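Below is one structure; the comments refer to it alone.
A single protein chain has been removed from this complex, and every other one stays in its place.
After this line comes chain A, so read on.
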Amino acid sequence: MAAIDANDIIVLSDVTKTFGTFQALKGINAGIREGEFFSLLGPSGCGKTTLLRMIAGFDEPTTGTIDINGKPMAGISANKRPTNMVFQSYAIFPHLSVAENVGYGLKTQKMPKKEIATEVDKALDMVDLHGLGDRGAHELSGGQRQRVALARALVMRPKVILLDEPLSALDKKLRDQMQVELRSLQQTLGITFILVTHDQEEALIMSDRIAVMFEGEIAQLASPEELYRRPRTKRVASFIGVMNFLDAKLGSQDETTLTINIDALGPVQVPIDIAPAGLNPATIDAVGIRPEMLTVLGDGNDNAEHKVEGEVTGTAYYGDMTYYTVQLPGSGEPVTISMRNTAGRSVLPAGSKVMVRWGAESVVLFE
């Protein structure tokens, strides 16, 4: 678990939440750094929204504490917290215009009308809604509603903006575009963003750090790169991207190196520090390799250190990529291998005998 720093803008300590007899959160510990884009990623029902709502102040933890900006938040209601939320349903006030929606919070703060108008215009510019202030809420497209919701939070200049699956109602193209826009907006403004999502790709693209949650617990908190390259558990590994699991056993070990016998690939030596902290190497029963870390060699003429013979059992063509399923020696599951479709590289048909090249550095060990 990532150590908690006294400078973190949000500190979650042993936060639990129980609904009746159901424990939705089982002791969350995490520190969220000032100015970072932080994502809560996990499958449906793992407690992401519950946690976000407790940070916003709509719910109180059953036990544990939440500190924001160095202050304990117990008993402080949502309207007094330095956070603003972008709701999944956007929650645009239907009886108010776009400008009134965006200026809503400023009016509460008794800001003079003129200043509100200026601030609202600025916020609308920021989210590319220039000149739409007079529209009614029902005259907006889904993407525009999303931007209004964002502008309404931004205009408050909060310490932290909380976003609950803000992009899930948008179509793929708009979503891709908004991911980039949100990220660059966050970097320009330097405001801390906490994003809830169940879309691992979205989390990887946008975040500085990601907390992967399963069943009310944080399974791993790390940067996108570390999560992808060094997932601590098989569950995290298969939740983030695609991972091949190969049966394996510890061969031998010394101070710096583990020798692991992978059933399908043979022995491999890996540095001991790629193992997750606290792993007892004797308990290793499988290793992971990402599809892009394996290479299909059509002719087999390659002087790689590690290669093994296999047979293509299926191909899936994605345009820029081809995904092969390849049966390796032994009786294990076929592995998935992804190949870029570069010039001069043709797609191999099923049944092709191939050599599969791999590198020791691509092996992942799990707890």
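Just so it is clear, a contact is a pair of C-beta atoms (placed from the backbone, for glycine too) under 8 Å apart; a residue touches a chain by one contact, two chains touch by 3 or more; residues count from 1.
In this section, contacts and distances are computed from a predicted model.
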Among "Spermidine/putrescine transport system permease protein", "RsbT antagonist protein RsbS", "Cytochrome d ubiquinol oxidase subunit I" or "Acyl-CoA dehydrogenase", go ahead and choose the protein name stored in UniProt for the chain not displayed.
-> "Spermidine/putrescine transport system permease protein"
Among the options A:S97, A:T295 or A:Q327, which residue touches the chain absent from this view?
-> A:S97
Of A:N7, A:T65, A:T108 or A:T283, which one is in contact with the hidden chain?
-> A:T108
Contacts of chain A with the absent chain, listed as residue ranges = 56-58, 77-79, 83-85, 87-89, 91, 93-97, 104-105, 108-109, 136-138, 152, 156
